[in-house]
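This part shows chain A:
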Amino acid sequence: MPLKTKQNLLIPIVWFCCSFLLNAQSFTVNKPIKLVLHWVPQAQFAGYYVALEKGIYQKFGLDLRIITGGPNVSVNDCVTSGRAEFGTYFLLNATKLAAQGIPLINIAQLSRRSALILVAKKSSGILKPDDLNDRKIGLYQEEFSDIPLAFIKNNSLDVNIIPIATGIHIFLHGGTDVTNVMWYNEYHTILNCGYNPDELTTFYMSDYGFNVPEDGIYCLRSTYDANPEVCKRFVEATMEGWRYAFDHPVEALNIVIGEMKEAHIPANLAHQQWMLARMQDIILPNGQTEFTTYLTPDAYEMSGKILIENGSVKTVTSFENFYVPVGKYAEK
Partner candidate 1 sequence: MLRNRTLRFKLSAYILTGTILVMTVLFFYYYSVSRKLILESARKNAQHLTMETVNSIENVFRPSAKIPENLAFVLDNGIFDEDKLHCLVETIVKKNSEVFGSTVAFEPGAFFPDQQRYAPYYFKNGEQVVESDLNDPAYNYHLQDWYQIPKELDKPIWSEPYFDEGGGDVIMATYSVPFYWPVLENRETEFRGIITIDISLVWLTQVFNNLSIYETGYGFLLSQSGKYLVHPNPDDIMNTSIFDIAELHRDQKIRDLGRKMVRGETGFMTIVDPFSGKEVFLHFAPFPSSGYSMGIVIPVDELLADLSHLNRNIGIIGVLGILALFGVISLISGRITEPIRRLSGATTLIGQGDFNAALPKIDTNDEIGQLMHSFEKMQIALAEYIENLKRTTADKEKIEGELRIAHDIQMSIIPRTFPPFPDRSDVDIYGILESAKAVGGDLYDFFLLDEDRLGAAIGDVSGKGVPASLFMAVTRTLLRAKSMNMKNASPGKIVTSMDIDLCTENDASMFVTFFYFILNLKTGELEYCNAGHNPPFVLDENSKITALDTVHGFPLGVMEAEPYQTGKIMIKPGTRIVLYTDGVTEAENEARELFKEKRLLDTLKLMKDVQDPKEITLAVKSAVKGFTLEAEQSDDLTMLVITYLGGNFNQE
Partner candidate 2 sequence: MELKSYQENKATVIEIIGSLDTMTAPEFEKQVTEMIDSGSNIIISDCNHLDYISSSGLRVLLMTLKNITNKGGKFVLFGMQESVFEVFKICRFDNLFTIVADKAAAMQSIE
């Protein structure tokens, strides 16, 4: 009897302690996780939207919300303020921020190659880098201009830089001779304003020694340290979302376009179709079938080198400080 009483009491106590511990874990897990994307909804982020829509995040035990990005949303502000646990950044930009002291880590490098292109019309006489001398180059501000500027410096070109902010129309009208575009985005816009690829001269930055990949998933180091499991599940769920998107492009596009309509963004099927296809070329280049989210030290080094050379930063943080392999796709 006394033992029983003890046992009687013990069981509920043990149960309560265990459940408390378990709940502590699940409490952390069941809290909504937020991802902030670095631009408005488009097929560039198809994997995330698909993973959300198809309940993949849910399957992985995550209650994920997406914070829509755009011109008025700073991804970095969201992440550093804690409004979002995860954010998408370009590698170059993230390198700069990390060098400036923000405790940002890359937990998955999705983009495997640079998608940055400098485009000119053949009819303007520009066929090789030297032809860029004395020509007007339209460059976006901020993070988009670092690499083109490095390219210009590398080729000792004397150019007339026109800052641009709105798009490719100034280029189409002839207000600039060269403009920088993303392969998956503005390049297609140019094509679908009536220019055939054989009428354009393209300088892929990846061909000129500036193959710095772009999109990656980042979070604060503290976030990772507190919840490595969540990070792992998030990355893996995201990649599964991308897998589904690539395998079911029509459905994925429907989901993306649905998101765009909700955000009152003009949704153009042809453009999104191109974008999704190029994202596949970027995330699974050279016909690869297996994902890799591993950030190569070379890419990080190149990224750092560019920033140091153009004076944006003095030094960059170490590779180990910057990148943490997370999830099963992070094998070398």
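Selection rule: all candidates are chains of the complex that A comes from, given by their letters.
Everything that follows uses one rule, which is that a contact is a pair of C-beta atoms (placed from the backbone, for glycine too) under 8 Å apart; a residue touches a chain by one contact, two chains touch by 3 or more; residues count from 1.
Everything numeric here is computed off the predicted structure, so don't read it as measured data.
Among the chains 1 or 2 offered as candidates, the one in contact with chain A in this complex is candidate 1. Residue ranges of chain A in contact with candidate 1, taken from their complex: 136, 162-167, 169-170, 172-176, 191-194, 196, 266-271, 273-274.
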